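For reference, the structure discussed in these notes is given below.
The complex is shown incomplete by one protein chain, all other protein chains being positioned as in the whole.
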Amino acid sequence: MLTTQHVKKNIILIVALIFGFTINIFPEIKLLSVKGDVKVRRGVNEQWQLIKAGDILNYDDAIFIGNKSAGTVSINGQKKIALPEKTIVEISDLRFLSKEELLLKLAMDRIIAVPQQDRRNELMPAQTTIIHGEKKSEKSAAVPNAFGTVENALKMLNGAKLLFDNKFYGTCALRVREVLRIHPTIDTGAEYKLLTANSLEKAELYDEALNEYVSIPLENISAKQKQTLQQNIERLKNKSGD
Amino acid sequence: MILFPNILFTQYLSSSRGVGVAAFTALSSDVSSVDWNPAGLTNIREWELNFSNFKSTSIAKSGFTFQSFGIGKKFFEKHAAAIRYSPGSNLEFVVPAAFSVYDTAGNIIITKFDKRISFKKNYSVGYAYNILDELSFGFSARLFDSKVSDTKYFIDTNNVIQSQVSDYSASSWAVDFGAQYKINDGWYFGLVFKNLFKINEEDFTETMRNYQLNLTKSVCFGVAYSFSDRIITSFDIDTKNKLRLGTEISAFDLFKIRGGFYTTDFPKFSLEAASIGFGINYNPVQLSLSYLRFFEQTNRLGVSNIDILNMSRYADIDYTPFTPDRLSLSVSVNLGRTKDILARIEFVEMLSEVFPASYQTYAFRPIGKARVRNVSTKPIEAKVSFFVDDFMNEPTETKPFRINPDETVEVPFLAVFNSSINRVKKFSIYDGTVYVHAEPAADYDDRYQTRVLVRGKNDWNGDVLLLRYFITPNDPDIIKFSRKVLDKAKLENENGLLLKFEHATTLFNELSKHVQYINDPKQTADFVQYPAETISLRSGDCDDLTVCYAALLGGVGISSALVDVIPPDDPTNSHIYLMFDTGIEAPDANLISENSKRFVIRKNEKGIQTVWLPVETTVLSKGFTEAWNTGASYYFHDVIINNGIGKGWVRIVDLPTSF
Partner (left out) sequence: MNNKLFLLLTIAFVLGCQKPGPVEIIDDKDDSKLIDIKSTGSVSDTLYAVSGGDTSGNFGAQNSRYFAKLIHQSIRFDRLLRRDSLINSEAIFFDKDNSIKHNNRVITFPSFDVGTLKINGEVLNKFPRRMMLPMQGDTLIGYRYQLRRNYELTATNRWTSTGSGSIDAFDISIPSPPTIRVLNMPPRFINVSEPLNIKWDCTNPIVNIFISGEAGDLFARRLVPLIHLQIRNIKGGVTVPVKILELIPVKRFSRFVFSFVSESSETVRISGYPEEVLVHSSSVHSIFLSVQP
């Protein structure tokens, strides 16, 4: 069943190739070497599965590098990226976003937000179906795999650092945001916020970078970090002043 | 032995307004047009009732005489007809018995008169036709009755003188033909052929032939010019050398003053009479009062000479050498449409067909627009109304639009349909009426019939915005279905955070057991089933299932949104799927999935970010998980990778909910 979907996707890709627009053309990503616990999660699946060197990674896959493990991927057989341990990287993040694309994606939160319903134009009568005999349970923290997911979140943040190191600043910033949105408690030291801001600065979105720097709470960061932060803010203020 | 010039009279006194302005050939516009110029009948609006009275002021003890009563009617827009009964249009002479007759006892025998001659014009009919907006023709026929009562004397066998009255009568129809022509910039023209034909019904005997009305033929030409809204001047001239000159001034909107001169022997300007008149317009009643004064009073005081009688040639019997000064009162009542037209609808454009599913939206989104022209001379405030019989309880009305003279404004109008429009099963055409009414009038000024295309209740134009109106979460059948499903599933022990997720899953899976996905039965994308229909029919296409599932979700208080994808490289291959709000906040997203490709985080109205799941209903039969996977996959591809939302070819349409 999944293959059917892939076939469809491929068809769309081919169509897009022919017409040459709208759909990003992904480079071929190949896993060159594998050491230790390296897994792949295909598409929208939940499970991670083993992968071996030489396998091709799809654009909607994610790669997992476990403890004391490592891997290397090549992009179009040219650029090689070494994947360190405790890292999860979304293959789709291994791409450069244009400034405009990045801006749009940053604005996506706002774009897809549920709109305020205009009550004046409310043509539907009130919906008042109530399901009887139902008890709402207390909100529970006892989520089956909550611990494991935090681990994975940290691996994704590591992956984001890797993206930064490989100059994928746009996807880096977006990835950090998304992880922190789902795991807001991880970044107590504002380390990843600084990473986001740096990425935005590198991606030449100075205003956005400045906003990101300014939003970092000062009490939680070290003196050295604080100093860097101040310098960066000053620098960006000058730049955005241009 | 012609001692007097040919005395001919072509003037009419049947309209007080006409008497007031003296020259009325170009202006006649009411039932009295049967006298002045039958073409003027086309100015009647719907029904007109007309009454006239007069009083001969110079004759002692003369009271008001009921002159005429007429009815005029406009029909089929361009035709007009009138009929009039005028008992007061009489001309009567009496020749007294001059010698005295005594009986044998020497007492005088009373003889009333020697001769009594009476002419009557009691019945008139007229018809007129508007050939062009500015040109009309008409003809009228007036019945003239002549009667002579002659006293004869004879000696009986006893040598006693006796008297006896003999009556002689004659009657004939006189037919006039007339035309009126209007030019926009204030010129009016009128031309009448008076007594063009004469049809004799009954003739006098030879001995009385010289008393017969001759009803001479003549041609009268009239011109009027309106200098402004307030002043109109007119003049008439006829082939009998009569010239009439008059003016009407509107003092206020309701009040008019008139004056005129009657001259004879053209081109000499010998004044015969002068008139003054007043008019009051109090819709629907027009009241006119006029006074006609003759300069030469001989013969007009109720006594005249037999030579004048024998000399007179008549075109009519109203205005004669014997007509005394008179005060005329006319009342004209317009029934039906009475007000002046201020605004006209030039064109109506219907902006959309009516989709019953979304009939309520036409209360907020214009269904059409009307181009309204101000045809008056002053700025107006116009409102447009729209009405479709059966489907609307009452007409909608727009706010007033200000329109300057001779300008047009396009006025969009709305329609508040009632639910009976849902009875329309298939594409049909209905009559809709667009009205415009301009202030300060209470009645509408113009009307425009338009066609309203009403789609079948299941018809859909492909617009996802419209699709949401098919989603009826309050439909009892939908509530019944969802309640039954959820009761059966007994979810009360489930984790509260996942309640909506569980409900959505259960409803989907039950729906998948109950309903089968098929292609659009009509092989087109323009037919959408209502959710209850889908459940009842147990089948539906992509749109039907999406709509049905959304309704089921809405029925249990789960917000959902339609994701409308129109691929730019292949717009015909558009597709719609659904996503719904699990109510789970972003930090708890892992309760649903660790793979962020499988959900969408959206900020709700309160600013809280919750987890939404995309679902593709066409894979209904494979269960919720597969539908979710497919939906998530589509979303990742369309939105995350290809940025369809940012580029505008993916649209998220939230479905309203009260939860």
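By written order: A and B. Residues from 1 in each chain.
The working rule: a residue touches a chain if its C-beta (ideal position, glycine included) is under 8 Å from a C-beta of that chain, and two chains touch if they have at least 3 such contacts.
Keep in mind that this is a model prediction, so the values were computed, not measured.
Undergrad: Could you list, sorted by label, every displayed chain in contact with the chain left out?
TA: Missing chain, whole complex, touching shown chains: B.
Undergrad: Kindly state which of the options B:Leu309, B:Ala489 or B:Leu537 is in contact with the chain not pictured.
TA: B:Leu309
Undergrad: Have a look at B:Asp114, B:Glu353, B:Glu502 or B:Asp526 and name the one touching the chain we're not showing.
TA: Per the contact definition at the top, the residue touching the missing chain is B:Asp114.
Undergrad: Sort through B:Leu196, B:Val333 or B:Ala363 and give me the one touching the missing partner chain.
TA: In the complete complex, the chain left out is touched by residue B:Val333.
Undergrad: Quick one: say which of B:Phe294, B:Phe322, B:Tyr435 or B:Tyr530 touches the chain that got left out.
TA: Answering carefully, the residue with contact to the hidden chain is B:Phe322.
Undergrad: Provide the residue numbers of subunit B that touch the chain removed from this figure.
TA: So the residues of subunit B touching the unseen chain are 51, 53, 56, 59, 62-67, 88, 90-104, 106, 114-116, 118, 151-155, 158-161, 284-285, 287, 299, 302-306, 309, 322, 329, 331, 333.
Simple rule for what comes next: only the chains that are shown with their structure count from here on.
Undergrad: For the complex, which residues does subunit B have touching subunit A?
TA: Contacts found on subunit B: 360-361, 364, 469, 473-474, 479, 482-483, 486-487, 491-492, 494-497, 499, 503, 554-557, 559, 561, 567-570, 581, 586-591, 593-598, 600-605, 609, 622, 626, 629-630, 632-633, 636-637, 639-643, 645-647, 649, 652, 654, 656-659.
Undergrad: Using the touch definition from the top, list the residues of subunit A that touch subunit B in their complex.
TA: 1-2, 5, 9, 12, 15-16, 19, 21-24, 41, 43-46, 59-60, 62, 92, 101, 104-105, 107-117, 121-129, 131, 133-140, 143, 145-146, 148-149, 152, 178, 181-185
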